[in-house]
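With one protein chain held back, the other chains of the complex are shown just where they sit.
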Amino acid sequence: VSPNGLITLCTDFGTQDAYVGIMKGVMLSVNPSLRFVDLSHDVPPQSIRIGALLLQNAVDYFPRGTVHLAVVDPGVGTARHPVVVVTDRAFFVGPDNGLLHRAAAALGLRQAYRIENEQLFRQPVSQTFHGRDVFAPVAAHLASGVPPRHAGPALDALRPLAIPEPKLLAGGVAGEVLYVDRFGNLITNIGMKELHAFPPDRVSVTIAAVSISRLVPSYASVPAGAPLLIVGSWGLLEIAVREGSAAERFGAAVGTPVSLAVGS
Amino acid sequence: VSPNGLITLCTDFGTQDAYVGIMKGVMLSVNPSLRFVDLSHDVPPQSIRIGALLLQNAVDYFPRGTVHLAVVDPGVGTARHPVVVVTDRAFFVGPDNGLLHRAAAALGLRQAYRIENEQLFRQPVSQTFHGRDVFAPVAAHLASGVPPRHAGPALDALRPLAIPEPKLLAGGVAGEVLYVDRFGNLITNIGMKELHAFPPDRVSVTIAAVSISRLVPSYASVPAGAPLLIVGSWGLLEIAVREGSAAERFGAAVGTPVSLAVGS
Partner (left out) sequence: VSPNGLITLCTDFGTQDAYVGIMKGVMLSVNPSLRFVDLSHDVPPQSIRIGALLLQNAVDYFPRGTVHLAVVDPGVGTARHPVVVVTDRAFFVGPDNGLLHRAAAALGLRQAYRIENEQLFRQPVSQTFHGRDVFAPVAAHLASGVPPRHAGPALDALRPLAIPEPKLLAGGVAGEVLYVDRFGNLITNIGMKELHAFPPDRVSVTIAAVSISRLVPSYASVPAGAPLLIVGSWGLLEIAVREGSAAERFGAAVGTPVSLAVGS
């Protein structure tokens, strides 16, 4: 796969502090023809898991050869490695702390390299902002055609990230809320595999002591204000309220238990 | 009018969830040379009216041939039509739920087409994220030169959107707050037509039981902290507080009544 000059950014830097703009300035100083798409800069501070989930669910929609630059890095300055990752369809640059593993696996992981080549860095390298001094310039060089192996020695494996797995029980599934989106939709960790184990018209889901038994093809299948179950854009079971917020309705957040059962 | 390769985006998707980045990835997968400008992604969830107002007041500032992609779509998955709209100066892509009508009319509506041509879609089409699977790829094809009529059959009319109209009374106007901007300026539905019906130096406006009688040419016409009346960048009467927030001062929000009267 060859780089296409496009770099996406996914960070927990927010948009007030100019940290993201500074990274783009550094990258354009390496190569003024690079192009950027922001995935999210509002990953909750230091939440590697939410950054990893957002990245995993976005990268498949970008053209071949895109460089995905991701920085959620509570361990900046520690022994965690900065890495470059090559997959069948795209490249990744970021800290090897679990952030990249699921997205890279989804695109067909080929090889990872530890970033050690200081010639690719911005000098001097600060101890607090590797996004600016290490990750951004390496991403820019990579997107400009520098071969990934120039970053440093090959790594055997990326650090994985544990995501809570749904538990298959005798008559159902015990899961939880993985993510709450802007609309208050509750994205659970229950996927097609678990759903397909049960007859869809007999499935019901309980959250916060409320049972919902409508697994529907679209929001419009229920009246405004009604709760519903739907397979959402992440390919996972979502609990939603039509034209409302399921998070508010059920007082739910990341980690809230969700149980799926089969009615009679 | 010919497309110029520029696409603006106006949605209620927020910027945390990567939904906007995903739409851009889909569009760049259609045509990597497209360029984007974000109008707003912080339209309040499912507020068609605020999306329509922001769009209407922004589109006039873009070059000829721009494609305006707007998605505020509480009816995703229902019978509302996805549409392409051609105007004298620009194109629109979005749901036909009132979101596009005022902006399209402002640029000289020529013809609308119902989007039905699945060859322009991203497959498979989800039931929950037509922004990604329908609107984004259609906008990308349109901006790349696919003729609008390829989208589907011509539509007779776009669905209009009712915006509260000011009421002309014997000695004044009964209006309301249409929009509150970031600075707390209160944009009313009272326009130049209503204002010109009265002598400007005798106009006073009452909001939340407070009367303001200064229709001024600029914020600087009053001391810091003083309220004022001004014709703002939307061409509508705004109630502002110099270097302060009128929304806070008057406890006002969208819908708060505003009455204009002529003093003696």
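Per-chain numbering from 1; labels A and B assigned in written order.
Note that in this section contacts are C-beta pairs under 8 Å (C-beta built on N, C-alpha and C of every residue); 3 or more make two chains touch, one makes a residue touch a chain.
Note that the structure is a prediction, hence the values are computed from the model and not measured.
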item: Contact with the hidden chain (one of B:Q111, B:S211 or B:S233); value: B:S233
item: Touching residue (missing chain; options B:G171, B:P199 or B:P217); value: B:P217
item: Contacts of chain A with the absent chain, listed as residue ranges; value: 12-22, 24-26, 28-29, 32, 45-46, 74-79, 126-129, 132
item: Hidden partner interface residues of chain B, rising order; value: 4, 6, 8, 10, 15, 37-43, 54-55, 57-58, 61-63, 66, 181-184, 217-221, 230, 232-233, 238, 243, 245
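Note that in this section only the chains that are shown with their structure count from here on.
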item: Gap in Å, rounded to a whole number, between the CA centres of chain B and chain A; value: 31
